[in-house]
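Single-structure report; data block below.
Every protein chain except one is present and positioned as in the full complex.
Chain IDs A, B and C follow the sequence of writing; residue 1 opens each chain.
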Amino acid sequence: MKIVIYNEHNEHHTQGDTLKSYPNGIHGALEELFKANNHEVKVFTHKNINNLTKEDLDDCDVMVWWGHMMHWHVEDSIVDLVCDSVLKGMGFIALHSSHLAKPFKKLMGTSCTLKWREIGEKERVWVVDPQHEIAKGLNEYFEIPHEEMYGEHFDIPTPDELVFIGWFAGGEVFRSGCCYKRGYGKVFYFQPGHETNPVYYQKDVQQVLLNAVNWAKPNVKKEKLDCPNITKPLENI
Amino acid sequence: MKIVIYNEHNEHHTQGDTLKSYPNGIHGALEELFKANNHEVKVFTHKNINNLTKEDLDDCDVMVWWGHMMHWHVEDSIVDLVCDSVLKGMGFIALHSSHLAKPFKKLMGTSCTLKWREIGEKERVWVVDPQHEIAKGLNEYFEIPHEEMYGEHFDIPTPDELVFIGWFAGGEVFRSGCCYKRGYGKVFYFQPGHETNPVYYQKDVQQVLLNAVNWAKPNVKKEKLDCPNITKPLENI
Amino acid sequence: MKIVIYNEHNEHHTQGDTLKSYPNGIHGALEELFKANNHEVKVFTHKNINNLTKEDLDDCDVMVWWGHMMHWHVEDSIVDLVCDSVLKGMGFIALHSSHLAKPFKKLMGTSCTLKWREIGEKERVWVVDPQHEIAKGLNEYFEIPHEEMYGEHFDIPTPDELVFIGWFAGGEVFRSGCCYKRGYGKVFYFQPGHETNPVYYQKDVQQVLLNAVNWAKPNVKKEKLDCPNITKPLENI
Partner (left out) sequence: MKIVIYNEHNEHHTQGDTLKSYPNGIHGALEELFKANNHEVKVFTHKNINNLTKEDLDDCDVMVWWGHMMHWHVEDSIVDLVCDSVLKGMGFIALHSSHLAKPFKKLMGTSCTLKWREIGEKERVWVVDPQHEIAKGLNEYFEIPHEEMYGEHFDIPTPDELVFIGWFAGGEVFRSGCCYKRGYGKVFYFQPGHETNPVYYQKDVQQVLLNAVNWAKPNVKKEKLDCPNITKPLENI
């Protein structure tokens, strides 16, 4: 499978806890994971995301997106490119703080707002759709020792499929794994992955990521989306 | 209930078959219907839609939208205003060719493309969710003697509720009545209503429109949508 | 509105903590609530549930069901009667341990199994669909000081609408408010309400119950459900 990763990787990510958690960046951790599972990977960060081309995405099965403080930095033309590719069949995985990433918001049509608290509390992620492809190989829950709390109400459209619900020690719950169809493409939002903890190095989280790209890969890609005029009826009337 | 109607009412609508079908414009027909049912109505056309204000919508329960060839004319700031109001609770009814209206597309996140054919064929609209509030008082189907064909594939997100499926004499089907939740607001897409036939004067279609605004009126309105930082956990941890 | 309540009210309910929590039985608390809101109420317990008649239900808008250890006691003919009435339009509210009540299981088609723990821990019930009629008037969550834990995986069909998610102090989550359409009827499962605590006397829980019966009341009732042979086509073919 061909995967394109975008990781914002802003200046805060090359120091402190994020550097400790992800010495090669979040993209580095994701790239390593996908390559180890025989996927081809192309990586973008905030430095070159605005150079992303239609060719990059035509050749891509699934795009994985992690952004946070620089959502504004991604140009609208790039957002349109990504969303058009999704509608034509490309899978799209939005991670953690990408709930506010421009392409995710555009695909959802809602504000995608939520509550948050950053005290590194424990999260327990429960599987509520155990037959789902994205839950394959998981136990009934997995724990994240230290995670940023994301809480309801999460302003998203009703998920086509809800796979995970997160329990937070501080008292909140969250719809942590949400599946959508948009055009010919599939979209998965996955809440875990605050940058200051090495969440994407956890085995069970990696299982989710591998399952998710597999689930999101296109069954079919569509060349263009338009409104054809069918001048002749199919039946005599 | 307070209803705001937008009808594009472009220059083609003041002549020929459209004038014959709607001597007072489509907005005139809708206004008359809603007023006769004790709703307050405010009307906009392409001439003043770009003067629409936040106050107009704060005071509005449901907006009803009919647009066609001048979707481009509605400024993006107005589109944002409408969509924000929906997310905060205002109902939104998109009629017929408004499948490509900017606010509807923005709320859906898809291309909203479809097939079409304009030969005035018969449509039979079937109720597939007879317990739905929007189907109240209807028989199992109603007929539209002459309608523009809209056919699948209709590129929309899976409806939260599918109320109607259209059968067209020429051989196509269409998901003709689709319900969505977006934020605190409800959205209903209703396919019938090509401008050259007086569809909105049909009794059963009027029943649908009255049911739809009733269904779409807000249970609650939200002041603002943001991402609050909940610094203190609800539980001792 | 006309409401029929079934409360199992077995011998354990007339002593100890249940008696203390509900001096007049759970049915007494529910009856009082609904009557205070101008609904007509008829009550059944395990002593006379098998005398329930078609007439009782033809005349009923919404049935509210609380059962636990005597699900087996309800005769299959009564279960069929209840389920048929739901399919013909009657609303059905299944409370707490009624997840295993025969009519609820029959309407769901799944095992409706779940996890449980009875240590009287705290539950916080989060609203995840704040625009829903059943969430009207509620804050973003309400707390139940002492509740039996019900945990995922809850083996139910994907809810048509998910209104509440429960957070439990002991570490679990639960889909605590689930809406379904079955035939012409609406079904709501609501998890809170263990018999040893006076949960149904809480103001916010009472709000949910009142909202729920209001939501579940029929828009239309159907006389019979059959497979008519339409010998003549609607169109000339």
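What we mean here is this: a contact is a pair of C-beta atoms (placed from the backbone, for glycine too) under 8 Å apart; a residue touches a chain by one contact, two chains touch by 3 or more.
Predicted model only: the values in this text are computed from it and were never measured.
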Residue, one of C:6, C:65, C:141 or C:180, that touches the chain absent here: C:180
Residue in contact with the excluded chain [from B:3, B:49, B:127 or B:187]: B:127
Given B:40, B:118, B:152 or B:226, the one touching the chain that is not displayed: B:152
Residues of chain B (touch criterion as defined above) contacting the omitted chain: 124, 126-130, 140, 151-154, 158, 161-162, 165-168, 171-173, 175
Residue numbers in chain A that touch the chain omitted from display: 89, 124, 129-133, 135-136, 160-161, 169, 181, 183-186, 218-220, 222, 234-235
Positions on chain C contacted by the hidden chain, ascending: 83, 87, 100, 106-111, 113-119, 121-122, 149, 151, 155, 157-158, 160, 169-172, 180-183, 225-235, 237
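The definition used in the following text is that only the chains that are shown with their structure count from here on.
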Gap in Å, rounded to a whole number, between the CA centres of chain C and chain B: 34
Cα-centroid distance, chain A relative to chain C, in whole angstrom: 36
For chain C, residues that touch 2 or more chains besides their own: 124, 129-130, 161
